[in-house]
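Before I ask anything, let me first share the structure, which is written out below as structure tokens.
Excerpt of the complex: some chains, original placement.
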Amino acid sequence: MSIEISVAGIQHHLDDSPFIAFLGLQCVSVSAHPASVELRMPMSAPLERGPGSGQFHGGPIAALIDTAGDFAIIAATGHGVPTVNLRVDYLRPAGGKQLVARATARRIGRTLGVADIDVIDDEERLVALGRGTFAIIDA
Amino acid sequence: MSIEISVAGIQHHLDDSPFIAFLGLQCVSVSAHPASVELRMPMSAPLERGPGSGQFHGGPIAALIDTAGDFAIIAATGHGVPTVNLRVDYLRPAGGKQLVARATARRIGRTLGVADIDVIDDEERLVALGRGTFAIIDA
């Protein structure tokens, strides 16, 4: 399935997934050269670790990282790529009004791509890191 | 915060987190020796990858793995442990009525614990693997 590499094109695909729509992910920017994407996840009550904690649960952070890495590779390939594996490092508790994931393709091979993802809070602190491998042809 | 190591004690903590309650995680079993836990995630429409796909999105699978690994370490320590980092391997598309994560502590150190997590679908196929490091004292 071909994906249009534009903020609107990626937003369309994000909104199409029930789980990503639940997270409320928004595409902030995308670039094909270098292949990279920026996604925003606003805080909302169902994403909280504990009720009223004001902190994001790790699950939405992992999903944000996975999705951002995926679209960084898609920005190079123009079609959907399944995640092969993913490393997530949680660096500090993550709160505030939103998180932003900045994902960059580090390698686009024939069958596999590798992306790095930094997650920043609204005070520009690095709160989590991701690195993932994605299958450019279906593994 | 002390956590009671029983199916009901863990279920109480799962239900207390807005995000985990959204996922609908249920504690199936828990053991302190060896430290291990089994969590169930039923399929529901908002967890789908694409609408009507019948497949779990990778985000809920990562969150299931993270939570199961966490409680495998809690089964040994009796108190909450933040995730330091996590590796997730997606082995095949995951559908069906539910997924079950079986998590086992591989190492309980003084300050860090390591857990392995296998995710099985309702036909007992291995669909994903997790391995995580958790901070027994807060890192």
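In order of appearance the chains are A and B, and numbering begins at 1 in each one.
One rule holds for everything that comes next: a residue touches a chain if its C-beta (ideal position, glycine included) is under 8 Å from a C-beta of that chain, and two chains touch if they have at least 3 such contacts.
Keep in mind that this is a model prediction, so the values were computed, not measured.
Trainee: Considering just this structure file, the complete complex holds how many copies of the sequence, given 2 are shown?
Mentor: In total, this homomeric complex is built from 4 copies.
Definition applied: only the chains that are shown with their structure count from here on.
Trainee: Quick one: chain A and chain B, Cα centre-to-centre, how many Å?
Mentor: Taking the average C-alpha coordinate of chain A and of chain B, the gap between them is 21 Å.
Trainee: With touch defined as at the start, can you tell me which chain A residues reach chain B in the complex?
Mentor: Listed in rising order, the residues of chain A that touch chain B are 16-20, 22-23, 45-51, 57-60, 62-63, 66-67, 82-90.
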